[in-house]
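Just below is one structure, and these are the notes that go with it.
Shown here: the complex without one of its protein chains, the others still in place.
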Amino acid sequence: MAGAITAHLSEKASQRPKHITESPVVRIVLIGIALLFLALIVLLPLASIFVEAFKKGIEVYVASVTDPDAISALKLTLFTVIIAVPLNTVFGIAAAWAISKFQFRGKNVLITLIDLPFAVSPVISGLIYVLLFGAQGMFGPWLAEHDIKIIFALPGIVLATTFVTFPFIARELIPLMQAQGVQEEEAAASLGAKGWQIFWRVTLPNIKWGLLYGIILCNARAVGEFGAVSVVSGHIRGETNTLPLHIEILYNEYQFSASFAVASLLVLLALVTLVVKSIVEWKSSSQQEAKE
Amino acid sequence: MSTQTNNKTNRLPIRTLLVFVALAIALAGCGNSNNAANDKKDANTANNTSASGKTNNTAEPAPEPKEAVELLNVSYDPTRELYEAYNKLFAEHWKKEQNQDVTIKQSHGGSGKQSRAVIDGLEADVVTLALAYDIDAIAEQQYLKADWQKQFEKNSSPYTSTIVFLVRKGNPKGIKDWNDLLKDGVEVITPNPKTSGGARWNYLAAWGFALKKNGGDEAKAQEFVSELFKHVPVLDSGARGSTTTFVERGIGDVLLAWENEAYLSVNELGKDKFEIVYPSLSILAEPPVAIIDKVVDKKGTREVAEAYLKFLYTEEAQKLVAENYYRPTLESVAEQFTSQFPKLELLTIDGDFGGWKEAQTKHFADGGVFDQIYTPGS
């Protein structure tokens, strides 16, 4: 476990001398199996979404993704993501810093608690906020008195999304920062660097790939969350419907093509972030090569 | 142990991260500008209101223009098309009569889930759900009076429906009545009565048929329904899920469905593929409507909310109801649609099952008759 863990594919790892890699036949067989599996499990559903989306022609496709309800759902989804992802980013960095740079009791329990939202059923992740902030919930009467709406409004949707995507960034950073150790930061500190200076100049450059990757995953999951948001949204059209909920509505209205068209929009959204990530990686690796 | 050479070579400009931050900020900006755009839109509609108000004033002495009002109608799944059309009709009517703009927001979902959302604080001015039981549950939390069902005519049910069979074209399995569902090799599609309001009507209709045929012998009726559910290969959680299973996935020989859903599937998804079969006996499904007192009093929308529900009983609205395949309750309209809605013997929930509360406890509550069908070893 030496060296930094990089979250992107570096060319180096695939450039291997002959004697420490497999024979060409084994390699081809392994690649073949891996690709076949991916094709069956991931590519096939994806293809079916696009086939369905364009079944009724391009006009239906365009009409359904430019529908006012679809656009308001898209806005709500993006707005939710813009609040939830930065919150979880700050948390992820703070948690990784505390866990990887210091020793304290109960660290394993803390890490497990951070993992917990992965394991909680989406149904429950929505329900917990209803139990807390719903009209019959613990804070319900107080909220009603002060006319504050959390459930069935934006704050509830943001909370549920934040919960579901809670561990992504922390999970990405903790092993990375643990592997990097504390020597560099300690060296900087003994040279008199201040807290934030150490972070910005030493730690951040070391973790930025992991961080970026965590943000992308967190973002992707936040955009696509369905179960938890469905419980707290109230499904008011044009108001509290996120994109995934809008897809469900269309599907339930027998507008299958339209619903898959909007779904394909989500896939494209995800692909765009992934492409941006690849471009950034590629640019920086070519810069790096130029430097060397 | 670690040699950290990789770190050093990997140190890249922080610019890349900044790009992402900038992207995020740009997106946030988008969100804000969107809001601004919305505000503008609101302002525009407000302007339009006053403008049209003026033209109205010159034409006839209409009441002073009032501030625009918004209602939230929390409904169940199969009423989407109906209320989309009805909301337009009512908004026009209200504008003409009261010179006030009214926007009706819709929320649709499973009936039970929607009822729960209202209890948990979804601020519905009116609810239009699949069964009275779901509104009773809201009344239990003091959101509206316990005798809410007396507030509007005909049990507060402006439209009714019933349960019919949807079969594949030509009816290859020869399904005519409830007992044909138990024939060997017949697969029946229905949603789960524990999660779907529509499925409870299905179940009760089957129960009622068996009870009648066996001269009121409950043990025989129970045998009948458990045999029926042995013919069910997929129990979807909602009515529309079942329709999709039957129509799109091609599973099953007969779908137990709301009459309106059956018509909708035939007309939307293929007249050449399915047909509707009316059994000898079915159940009168009364999807009721109600005003949520607590919400309308808080928001000051009682007047318009009451008008909204009352208008459902007018001839204009009843025609719309019939066009959306619900059975109109207004005689004059019902007569015009007799060919679409054949008369058949209908059981009623209050007359034959002692009301929803009793039916729910006996059949659908945990440990009830329905659960016994799926008890291991039975």
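Note that the chains are named A and B in the order they appear, and that numbering of residues resets to 1 at the start of each chain.
In this text, a residue touches a chain if its C-beta (ideal position, glycine included) is under 8 Å from a C-beta of that chain, and two chains touch if they have at least 3 such contacts.
The rule is short, and it goes like this: contacts and distances are computed from a predicted model.
Choosing from "Cytochrome c oxidase subunit 2", "Copper chaperone PCu(A)C", "Sulfate transport system permease protein CysT" or "Diguanylate cyclase", the protein name stored in UniProt for the chain missing from the display reads "Sulfate transport system permease protein CysT".
Contacts of the undrawn chain with the visible chains, over the full complex, involve A, B.
For the chain missing from the display, the contacting residue among A:Ile198, A:Ile215 or A:Ile236 is A:Ile198, taking the whole complex into account.
The chain that is not drawn here is touched, among residues A:Tyr61, A:Phe79 or A:Phe166, by A:Phe166. As for the chain not pictured, it touches chain A at residues 1-7, 9-10, 13-16, 19-22, 26-27, 30-31, 33-35, 37-38, 41-46, 48-49, 52, 87, 90-91, 94-95, 97-104, 107-124, 127-129, 131-132, 137-138, 159, 162-163, 166, 175-176, 178-179, 181-182, 185-186, 189-190, 194-195, 198-199, 210, 216-217, 220-221, 223-227, 243-244, 247-248, 251, 260, 263, 266-267, 269-271, 274-275, 277-278.
The chain not shown here touches chain B at positions 1-2, 6, 110, 112-113, 115-116, 119, 137, 192, 194-195, 232-237, 241, 248-251, 364-366, 371, 374-376.
Methods note: only the chains that are shown with their structure count from here on.
Measuring from the averaged C-alpha position of chain A to that of chain B gives a distance of 34 Å.
Interface residues of chain B facing chain A in the complex, by the touch rule stated above, are 1-7, 9-14, 16-17, 19-20, 23-24, 27-28, 30-31, 34, 72, 77, 80-81, 105-109, 117, 119-123, 141, 238, 240, 243-244, 248, 264-265, 268-269.
Residues 1-4, 6, 75, 78-79, 82, 85-86, 130, 133-137, 140, 144, 149, 151-152, 179-181, 183-184, 200, 204-206, 208-209, 211-212, 215, 234-239, 249, 251-254, 256, 276, 280, 283-284, 287-288, 292 of chain A are the ones touching chain B in the complex.
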